[in-house]
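Here's the structure, in structure tokens; my notes come after.
The complex appears here minus one protein chain, its other protein chains still in place.
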Amino acid sequence: MPKEFPTVSPQGFHPFGELIGLEFTAIGEGRSRCELQVRDELFNPHGVLHGGVVYSMADTGMGGALYSLLEEKELCTTVEIKIAYFAAVKEGKLACDTRVIERRSRIAILESEVTGGDRLVAKALGTFYIYETR
Amino acid sequence: MPKEFPTVSPQGFHPFGELIGLEFTAIGEGRSRCELQVRDELFNPHGVLHGGVVYSMADTGMGGALYSLLEEKELCTTVEIKIAYFAAVKEGKLACDTRVIERRSRIAILESEVTGGDRLVAKALGTFYIYETR
Amino acid sequence: MPKEFPTVSPQGFHPFGELIGLEFTAIGEGRSRCELQVRDELFNPHGVLHGGVVYSMADTGMGGALYSLLEEKELCTTVEIKIAYFAAVKEGKLACDTRVIERRSRIAILESEVTGGDRLVAKALGTFYIYETR
Partner (left out) sequence: MPKEFPTVSPQGFHPFGELIGLEFTAIGEGRSRCELQVRDELFNPHGVLHGGVVYSMADTGMGGALYSLLEEKELCTTVEIKIAYFAAVKEGKLACDTRVIERRSRIAILESEVTGGDRLVAKALGTFYIYETR
């Protein structure tokens, strides 16, 4: 049985997620969706959304998607992620849809697409490591 | 003559940099160093620094390093970045050292290393696009 | 009008493609498909298909897909590619399906999926640079 992702728990113990306004709207079966409202305080010096915010959606979304496949004693951590950007974002709401492409015992490969309205904003391909807590 | 990077200007118009506490301590000749003090509000659900914060240091640091090579009318934007993580971070100060590996007319390839004390925390390899403002 | 990709021309001037047995079976409208028959001489020391062969399918397939969108005077070159592997391959025929995700004036982002039968073997996400010949 997939366990509940800590980020969406009522206790809300994801400080950075709260800082940037990231919210999961769906997690389960190796997939996740998280959303974020674009705000001025997330802008870079060019006056558009900082790429690190978009990246954070993908990284967090990957953690959530993979988390839904883990056993009770397992945790996961990001090994590496590549993200490519397609559009600058100035306003609106972004959604990040993530899926686990491949799950092996200790490794998973995941893919995220960040969209704003109908526009593809970024795409990410990442590797996570799965380990057991003691 | 390299132009001053807007992030370090006294006007301070890098909202996301301010939100996470990112500061440039050196920029010039295709290189940059930026630093960040680890704080609890930058943590992920596992109680360590969110990977998106480390990524944001690399992305911003690359922009700063490349900016030092641009002409007055040129601007740059992130095409893609890959980042690999080597260590979880719970406290202290991180430094991100970036250098332009290759500069062509419209493209640059950059590399960042994020360290905490003597420990290599992450390494990033990215592509930027250079364009002219009208 | 998209121009014909040199690789599939009757003159056959793609030496490395010939060396590894790579063939385009479709090119057009920002997409391509190329195929390759697995042979022992393409194996690595572990007795499975070398990852460099799978990568070469993606790299070449990206060139073909993008080529179909170029103007007569334009050429393209690989800036960077990330490839992730999902399965070792020992026999059979591989197909690499590629599509241009984003085309800007000087930059394109492309994605390739390599499959063997029903199995996803690898996925690649890459950046190409577009320039004009003089």
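Each chain gets a letter, A, B and C, in the order it is written, and its residues are counted from 1.
The rule is short, and it goes like this: contacts are C-beta pairs under 8 Å (C-beta built on N, C-alpha and C of every residue); 3 or more make two chains touch, one makes a residue touch a chain.
A quick note: this is a predicted structure, and the numbers were derived from the prediction, not measured.
The chain that is not drawn here is touched, among residues B:50, B:82 or B:106, by B:82. For the chain left out of this panel, the touching residue among C:25, C:77 or C:105 is C:77.
Annotation: of B:56, B:78 or B:127, B:127 touches the absent chain (contact as defined above). Within the complete assembly, residues 79-80, 82, 104, 106-107, 109, 125, 127, 129 of subunit A touch the chain that is not shown. Think of the hidden chain as still there; on subunit C it touches residues 5-7, 13-20, 40-46, 50-53, 55-56, 59-60, 63, 75, 77-85, 88.
Residues of subunit B that touch the chain left out of view are 82, 84, 86, 101-102, 109, 111, 120, 123, 125, 127.
Here is the rule we go by: only the chains that are shown with their structure count from here on.
Common neighbours of subunit A and subunit C under the contact rule above are B. On a Cα centroid basis, the chain most remote from subunit C in this structure is B. Overlaying the C-alpha trace of subunit A on that of subunit B calls for a turn of 180°, given as a multiple of 5. Where subunit B touches subunit C, over half of the residue numbers in use are shared by the two copies, so each contributes mostly the same positions. In this assembly, the C-alpha centroid of subunit A lies 29 Å from the C-alpha centroid of subunit C.
Measuring from the averaged C-alpha position of subunit A to that of subunit B gives a distance of 20 Å. Under the contact definition stated at the top, the residues of subunit C that touch 2 or more other chains are 82, 109, 125, 127.
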